[in-house]
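Below is a slice of the complex: some chains, not all, each in place.
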């Protein structure tokens, strides 16, 4: 099983940006942290600050992966284009957030992405990725049975 | 480690109510499904249709459990009293939903509970409980280390 | 045919509370007034000030009655938990109000219950129950034919 992990804008700054909120691990350390939980799932990581590149990647993933775990960063709150991309593909997508967005600024309370995902996870730090991918894998497996 | 799983109103009807949305498992079957994933965590289940009883239970859990996984059902959207109860205790609480509430009626898009939880999970069916509890356990463990 | 009539919070005060709006009959007198209109329908009355008890009752009624006529009182305007209970059962539910809620305070103009009922009646005093039950009975009969 192959799952693509997409990280949106500014997530390349992990470890530097607001460590109290996003944790002290760098992107590489977060990847390692996640990888050690998955043996049977092949994970690939992609990060971009560009909405267009993320859309390109989502479109391409349809043929190459079994599912996507996406942390759209700030695009969560306004990128209807990413939403349309997710709605256009056939593989399932799970939304993942490091911080508990419901407990932050007002503009972060609404996700325009969530309605087209199969589910979402928020607030458990890097562990959000672990359980988001796990749930995705669980679902893909059940469907393919 | 002891975790209390609280289910809010109408979740006793699982398996009967909108099976396409909530799944075909009865509450007992959901409990069994969850339990098989946890060996080192002692799980206790509580369900009530009464806001007051859920608040009582949250308050009592503070002394008896290490964390709470709560699916507040429809109370998610207006029970500021449950929110206050969660904010009043010291053990961490994770919000859990069977369905992807962001993809349903407008009134279900806002959770008044989420801002006082450590994190939330939605949309993965009964598996939402599994990963919510897992994340909670992960967090409790890390804190106690 | 068996129909359960559920009265929500403060409806036990009928005859005392705002008689110009709700009429001078006590709950017992209202019941009598209603009963004399129905010979072939078995009516049972239930009143509670507790949201949880009303939900319990709705759930139980599913197996024991052919329909429910409910006056949710103030719960009309915010109890999404009662709404979910009604949506979860198979027997039809009719919403009934003594006063014309559209002509009162702003917060009373919106019913969160109505969208999951088959129909609603408001403004005809105790006679609202009579025609609400009658419509319910008409519908149940037609379906069972």
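By letter and in written order, the chains are A, B and C; residue numbering begins at 1 in each of them.
What we mean here is this: a contact is a pair of C-beta atoms (placed from the backbone, for glycine too) under 8 Å apart; a residue touches a chain by one contact, two chains touch by 3 or more.
Since the model is a prediction, treat every value here as computed from it, not as a measurement.
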Count all the copies in this homomeric complex, not only the 3 that are shown. 12
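As a working rule, only the chains that are shown with their structure count from here on.
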Edges wherever two chains touch, nodes for the chains themselves; is that graph a line, a ring, a star, complete, or other here? line
If you fit chain B onto chain C using the CA atoms, what's the rotation angle, as a multiple of 5 degrees? 120
Approximately how many whole Å separate the CA-defined centres of chain A and chain C? 47
I'd like the Å distance between the centres of chain B and chain C, where a centre is the mean of that chain's Cα atoms. 31
Mind checking the centre-to-centre distance between chain A and chain B? Centres are C-alpha means, answer in whole Å. 23
Where chain C touches two or more other chains at once, the residues are none
Interface residues, chain B side, partner chain A - complex: 94, 100, 102-103, 109-111, 114-124, 127-128, 131-132, 134-135, 138-139
Touching residues on chain B, where the partner in the complex is chain C: 8-10, 12-13, 16-18, 48-53, 73-75, 77-78, 107
Using the touch definition up top, name the residues of chain C that touch chain B in the complex. 50-53, 55-56, 59, 78-81, 83-85, 87-88, 112
